[in-house]
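Encoded as structure tokens, the structure appears first; notes follow it.
Only one protein chain is missing; all other protein chains are in place.
Labels run A and B following the written order; every chain starts at residue 1.
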Amino acid sequence: MHDPHDHAHDQGHDHGHDHGHSHGHAPPPDDPSFRSEQALAARALRLLLEEAGVLAPGEVARQIDRMDAITPALGAAVVARAWTDPGFKARLMATPAAACAEMGIDLQGTVLHVVENTASVHNMIVCTLCSCYPKTLLGIPPDWYKSFAYRSRAVIEPRSVLAEFGVTLPDGIEVRVHDSTADLRYLVLPARPAGTEGWSEERLAALVTRDSMIGTAVPAA
Amino acid sequence: MSARFRPGDAVRVTAERPAISVGRPHIRTPHYVRGQRGTVAEVMGPFRNPEGLAAGEDGLPKQVLYRVRFPQPQLWRGYAGPAGDTLEVEIYEHWLEPAHA
Partner (left out) sequence: MTTNPEQRGLHDMGGDPDHRWSGPVPRGEHVLAPWEKEVDAIRTILGRKGLQTADELRLGIERLPGEDYARLSYYERWFRSIVYTMELKGILRPGQLAAKLAELKARGA
């Protein structure tokens, strides 16, 4: 999930790559992050909250495992099903949490809103005020999404930002930016690429990158 | 609870803070839409008010949340893109008033 080379074909193989993280006991002594002041402060906070009874022993470790298990592959599977099953797609647009639950995905209370790319509209998501993101479906957001440059520029010059991501859209397509300012978390439903007729859901899901579900990429076959 | 506005309604984000938001250290209405005219794209229903939640309060009464669409060239002087580009923002009802034609 946090592999810096986050290509589409990594989506299904993200689990199990994150070895060596602390599960509440000391990480390996050569882990450079362990010695830093901030790392110790985080540990101090956790220990104090456990002592205060706010956190149960092992609760943080279990939550880390839970978070690690969520990768963009979950979102890609939802998109692939929407591409192949019109009834599911309709349910996804109308009641996203229930549709995700059909696939065994628990959004944990996230109010998801799905915006569909069409021949006339390309959607792009940003949270200018902080970095709101559908973490319970896509996992941890990428650093660039949280960056001040993205947060500042996505609303005022989306096409310039898209160009940096290698996406150029004709003037006739409306670029619609969504600023995630309140309680909703957004999923872009990208357009199904041409030339994928008859493909299985699994094969289609491999085309759906994390960035295409944020709106800074377009899937291609 | 009934929504004051419907999809398609022309609304304006108040330039001044609504009464209940005066002095609140945390708001979720971005500066760049203040005083701007937009169109209600969708009515999302009632949510607890983040201005109160941030202060450890219960966030009641709930406010209806709207997704409001703005034309990009209207928001940004010299917008470097086609006139049809838009921006949608989630705005709570107490920040909206009817926009006159």
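Here, a contact is a pair of C-beta atoms (placed from the backbone, for glycine too) under 8 Å apart; a residue touches a chain by one contact, two chains touch by 3 or more.
Since this is a predicted model, take the numbers as computed values, not measurements.
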Touch partners, limited to displayed chains, of the chain removed from view: A, B
Selected residue (touches chain absent from view) among B:4, B:24 or B:37: B:24
Residues in chain A touching the chain absent from view: 2-4, 6, 18, 20-22, 26-27, 31, 33-34, 36, 38-49, 52, 54-55, 59-61, 63-64, 67-68, 126, 128-131, 140, 142-144, 146-153, 155-156, 161, 164-165, 179
For chain B, the residues touching the chain missing from this view: 17, 22-26, 30-32, 50-51, 53-56, 59, 75-76
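Quick note on the criterion: only the chains that are shown with their structure count from here on.
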Centre-to-centre distance between chain B and chain A (centres being mean Cα positions), rounded to whole Å: 25
Complex contacts: residues of chain B adjacent to chain A: 28-30, 32, 44, 47, 50, 65, 67, 69, 72, 75-76, 79-82, 84-92
Residue ranges of chain A in contact with chain B within the complex: 113, 128-129, 155-160, 171-172, 174-184
